[in-house]
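Shown here: the complex without one of its protein chains, the others still in place.
Right after this comes subunit A.
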Amino acid sequence: MTEPTAEVIRETKLYKAWGLSEQEYKIITDKVLNRLPNYTETGLFSVMWSEHCSYKNSKNVLRKLPNKSKRVLAGPGEDAGILDIGDGQAIVFKAESHNHPSAVEPYQGAATGVGGIIRDIFSMGATPIALLNSLKFGELDGEHTKYLAEEIVAGIGGYGNCIGIPTVGGEIAFQERYSNNPLVNAMCVGVINHSDVKYGKASGDGNLIVYVGAKTGRDGIHGATFASDEFADDKETQRSAVQVGDPFMEKLLMDACIELVHEHSEWIMGIQDMGAAGLVSSTAEMASKAGSGLIIELDEVPQRETEMSPYEIMLSESQERMVLCIHPEFKNDVLDFFTDKLLDAVIIGKVTDDRQYKIYHHKKLVCDIPVSGLVDDSPEYKHTGSRPKRLDISDKQFEPNVEDLKSVWLSILKQPTVSSKEYFYNTYDSQIKANTIVKSGSDSAVVRIRNTNKAIALTNDGNSRFVYVDPYIGGQLTVIEAASNIVASGATPIGITDCLNYGNPEKSEIFWEFEQSVEGIASVCEKFDIPVISGNVSLYNEYNDKAIFPSPMIGMTGLLEDSSKATTQGFKDAGDLIYLIGETCDDYNGSEIQQMQINKVEGRLNKLDLDVISKRYQKVLSFIDKGLIKSCHDVSEGGLAVALSEAAFEKKLGFKINLNMTTKQLFSETPARFLVSVSKDDRDKFEDAVGDEGKQIGFVANDDFMDIQTVDSEVKINLNEALSSWKEAIPCLMKTE
């Protein structure tokens, strides 16, 4: 195929099909290059200036998020953020979305999402210790949604299980809006010594650029641009833009890179993974960070297909590839090192000091553009938001119908978002590395740091129903929910990575939701001093012009100085006293019971008092630290009814409670409440410490009953009946006809 000339590209506006606007093209021709870009160059600009790489639509909003604290060693801008955890150690983490690829090719889309996020962690030199994921699917009533759920979960497990990093937690929610645009957000956490941290920099005139890993094919070309567009029925052909993963290759690559950083740090200047927009993005960013230029010889790039054009080689998103910048005197050492690890490694270029990005193909210069033009000069858009009409609604709360308490209680346990996710989670290896103290199923996962007393608590949260009904408060609640989960395990929240999933930001109402919810998130982060140190934005999540719910996902980490104090949600012994910490109000808008009873969510949310919540967190943490509470469960979706049931299920212990609240309040979702159990012997000590904030509501019983009394009703539910409702719901729904 002969490539169109620069003039033809201008005249036919070919660049528009690749996602560049006329205005953007004009900036390239008139300001960046002062000439017309050729075919290859146009392709490079189109991916580097896509939303996925440049954040041109979101940068302005993202600046609102705080990214500093005394623990932050590296924040946004690197492959992943780094937080100090003391004793010369740090944790490295990031979450990334892989929504679009997973919608068209669920197994590979999800698998490569996991593969990509793992590379972001080990490219910093860190050893990955845990994976989490946040998944949002349509309701499990159609075959297509079931297929997506089954394949996405299999893809996540297939990759993580093979590479040998435990998948320890996450969340799965179901809502009709995700039927054709599922959300797949994956998070990876690694550990590193401060002294081993490596950054993705290509500096030092004459240093060499090394390509390591899988060969380059035509897969995933324009993946980044594709992720910056909407879905519609007529776009099914996008399947070819999805990459295929090879976890075995990545295992080799991961072990080799970690060993290289630890044992031969002096050989390398910088290391970066090839993710979205492949070779161009990784190398241009490395040069940009160092303020240098690069020459790349495409004939040296290992290729698994013939006749690949420079455009294809540069934009391929073939998986399991890394770029290194090394000192020339260690060239042979580096190449031999990788050969021994069964990996292809070749020199594909070198660092220059002219700040130009030059590419040669068959000895011909096919690209010569300023590095800054690719990385920094993309325009930034300030969209104006407009408040969606649906929010013009009174702040009256929804009235749940709880006449038949037993049946409502059992029904809510069967809601897919509430019910047990074992069907999915048991297909993930959650225990490899033998460090998992608390796995999926409790409020947060807890993973110890081997050879220390420390442990890290991890959670992924984002209740998009709240964000949909009230973007600002809903945004706040995503952080509150994550922090409550971390606190319930006994850990202090220390940092956040986020995936911000929304519809098309060029639509003013969508942009408004985006901006408002990010402001909500930022307000809580500021208040609680929890920085957002990494993450990504996924926009254009729409199908046939209908957007997903605004879905920010918070991946939070917490630190436990003493891993033996990790606390789980389940009641431990009969006779223990049950307390509820935090007042219960009438909060039904956006709740599980509202969704269940009227099949939609609506209404405003009550304002939060962050001071009260902050103090409550400190209290709960001090109870756990002093060993005063035996179990601790954050009360969230489905309210106290669900929290009590889940606490009872862990060790199959019944309970008897007598509540000074109305029956409907059992289903209220007032945030930041904790259900705890306390040994009788500690009653006085605990009650002194908790004061008015905690009230005893009952005790753990040695039988099979959940015995509940409220001010207006009384019911006794068989624990086994409740347990099977909760456990069987998803396996039952997943059965295909």
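One rule holds in what follows: a contact is a pair of C-beta atoms (placed from the backbone, for glycine too) under 8 Å apart; a residue touches a chain by one contact, two chains touch by 3 or more; residues count from 1.
Rule of thumb we're sticking to: contacts and distances are computed from a predicted model.
A.B. asks: Leaving aside the chains on screen, match the unshown one to its UniProt name from "Phosphoribosylformylglycinamidine synthase subunit PurQ", "Glycine--tRNA ligase alpha subunit", "Heme exporter protein C" or "Iron export ABC transporter permease subunit FetB".
C.D. replies: Checked against "Phosphoribosylformylglycinamidine synthase subunit PurQ", "Glycine--tRNA ligase alpha subunit", "Heme exporter protein C" or "Iron export ABC transporter permease subunit FetB": the hidden chain maps to "Phosphoribosylformylglycinamidine synthase subunit PurQ".
A.B. asks: Write down which of A:S386, A:N426 or A:Q618 is the residue touching the left-out chain.
C.D. replies: A:N426
A.B. asks: Which of these, A:I437, A:V469 or A:L539, touches the one chain of the complex that we don't see?
C.D. replies: A:I437
A.B. asks: Which is it among A:P247, A:P416 or A:G638 that touches the chain not included here?
C.D. replies: A:P247
A.B. asks: For a quick check of understanding: of A:S265, A:N544, A:S564 or A:N660, which residue touches the chain that isn't displayed?
C.D. replies: A:S564
A.B. asks: Touching residues of subunit A against the unshown chain: what are they?
C.D. replies: Here the touching residues of subunit A are 154, 157-158, 161-164, 246-249, 251-252, 342, 426-437, 448, 450, 563-564.
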